[in-house]
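This report concerns only the one structure given below.
Of the protein chains in this complex, all but one are displayed in their positions.
Chain nomenclature is as follows: A, B and C, assigned in order of appearance, with residue numbering initiated at 1 for each chain independently.
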Amino acid sequence: MPKIPRNRLEALSDGIFAIVMTLLVLGIEVPTLPANVTPIVVGDYIFNTLLPQIGIYIISFAILGSLWLNHNIFYSIKYTDVKFQILNMLWLMPIAIVPFTAAFVSKYGQYQFAQLIFALNMFIIGVIFYANWNYAVKNELLQEPAKPYAKMIKQGNLILPILSLIAIAVSFIVPEGCMLVFILVIFYNLQSYFKN
Amino acid sequence: MPKIPRNRLEALSDGIFAIVMTLLVLGIEVPTLPANVTPIVVGDYIFNTLLPQIGIYIISFAILGSLWLNHNIFYSIKYTDVKFQILNMLWLMPIAIVPFTAAFVSKYGQYQFAQLIFALNMFIIGVIFYANWNYAVKNELLQEPAKPYAKMIKQGNLILPILSLIAIAVSFIVPEGCMLVFILVIFYNLQSYFKN
Amino acid sequence: MPKIPRNRLEALSDGIFAIVMTLLVLGIEVPTLPANVTPIVVGDYIFNTLLPQIGIYIISFAILGSLWLNHNIFYSIKYTDVKFQILNMLWLMPIAIVPFTAAFVSKYGQYQFAQLIFALNMFIIGVIFYANWNYAVKNELLQEPAKPYAKMIKQGNLILPILSLIAIAVSFIVPEGCMLVFILVIFYNLQSYFKN
Partner (left out) sequence: MPKIPRNRLEALSDGIFAIVMTLLVLGIEVPTLPANVTPIVVGDYIFNTLLPQIGIYIISFAILGSLWLNHNIFYSIKYTDVKFQILNMLWLMPIAIVPFTAAFVSKYGQYQFAQLIFALNMFIIGVIFYANWNYAVKNELLQEPAKPYAKMIKQGNLILPILSLIAIAVSFIVPEGCMLVFILVIFYNLQSYFKN
């Protein structure tokens, strides 16, 4: 058989990310304001409803954006095979469920079990992605110029699973600390990208 | 006229799959928990609501994922023509209806007619896909290196229609057995992919 | 400036078609059946609710599918320019509104004004598409091997606007006849594609 190009695997993944990221906006509802809109009503709506909703939108978008940026590493792959496509499909499963776990933690973030569901989701995403990359390296799917970087990327893929375990541990001390771990890492990543 | 490249047929198909697979998450609702969240409330929610919903999510995602992996065989096609595109469009019709039949069988799975609707959906998908591939082979749309595999793939495309007929037969004995047939095949497929 | 390739115009169009076609499934709701599901309840649901909904799904899907197949003619274009992209954007506007006009005509099909809204939508789609192709021909955007077919395609693009005008006229005699005109044409097109 001719070798399987990677373009459709990327197209499906990009499509799922685009939809998941866009569905996040459905979490910001147009409010029904009272008939008499005073500055107090507006201020109350903006600070107690709109800004928190936008905050959650930004965090969820940033997490999904980071995962997509990681997935971009697959541009260093020349061909895929059926097993690699199945592994990628397994990885898209917990990705497409993020709108649910994000909405759940944003509604019940004060409870540990909500934080655990979110952290578990991230842990599964991280572990499957680690397996994906490992499979690609072992089965010689990489392009020649990417090979010297394979090991470094492999170690980088450990960050999300390890981070998730730390977040799970933190949730036993302070429930809200769990989500905070992910937020801190996003900002750490951003500044490290722009530094070097 | 210049020959029709297959890229847009793939783009439309990938887009429809990405949306259908992502819409599945809308089946997992954020619950409204009582004000007093005790461990019993949490356990009850997780085991009686969340896990069954995630189970249906995984099964539906896996079925759609398998269908998408099958569709990938079209990478072995060099050019399409108008009739082939129409056949592909006819195939996308029962694909895009899967979120409905999956939700239906997950709500009324104890009734045979719900299982029949799902199995019928799968049967139609399978038959049209079989016709698609046959058309591509007969009209010389395949790339040269794929031709020796054409017959084997043609026989493989019979699996879904035959399986659906078996599932329909099983539903006359045990309604729930129908869905079970599809689940068993997913796991069988997965292990056979990873064995060889 | 380097010339604008047509790939993103196609990607946006394919994405919009994929979403519009998939949103149609939201028109088929999972029903709430009574506690006591008798064969009469099932038969009533299937013949009076499910089959009509699936009928509308198939018609809408087929109309959008035909429009997408027409749009495929753009594979014969080598480069686009900004004006062509704006014309394509103007064309996508009435396309993305089809889920609304289709739902409207399926709910209020017995009234002439609902049929008129649908036919008007199709008329606008047809006229803008005609203008699109004309622009491409006049501004030498076509690939060399497509040029001898340009005039034939131009005439073919008149079918949808003319048909819409006929459907509008028919709606003044029998409201439901309007939709029927579009259905007949879909079947006519299908058989003519498969004949030659």
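Assume contacts are C-beta pairs under 8 Å (C-beta built on N, C-alpha and C of every residue); 3 or more make two chains touch, one makes a residue touch a chain.
These numbers were taken from a predicted model, which means no experiment stands behind them.
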Open item on the list: Considering the complete complex, identify which of A:15, A:99, A:126 or A:175 is in touch with the unshown chain.
Closed with: A:15
Task: Sole contact to the chain not displayed, among C:85, C:134 or C:189 - done: C:85
- [ ] Could you list which residues of chain A touch the chain missing from the display?
- [x] 10-11, 14-15, 17-19, 21-22, 24-25, 28, 30, 33, 37, 42, 46, 54, 57-58, 61, 65, 68-69, 72, 75-76, 143, 145-146, 149, 190, 193-194
- [ ] Just the residue numbers, please: which parts of chain C touch the chain that's not shown?
- [x] 1-2, 4-5, 7-8, 11-12, 14-16, 18-20, 23, 82-83, 85-86, 89, 92-93, 96-97, 99-100, 103-104, 107-108, 111, 113, 117
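Heads up, the rule we're going with is that only the chains that are shown with their structure count from here on.
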TODO: Over half of interface residue numbers shared between chain A and chain B means same, under half means different, so which is it?
DONE: different
- [ ] Report the chain closest to the protein's overall CA mean, measuring from each chain's own CA mean.
- [x] B
Task: Where chain A and chain B are represented by their mean Cα positions, the distance between them in whole Å - done: 25
Task: chain A and chain C, separation of their C-alpha mean positions in angstrom - done: 36
- [ ] Check each residue of chain B and list the ones that touch at least two other chains.
- [x] 11, 14-15, 18-19
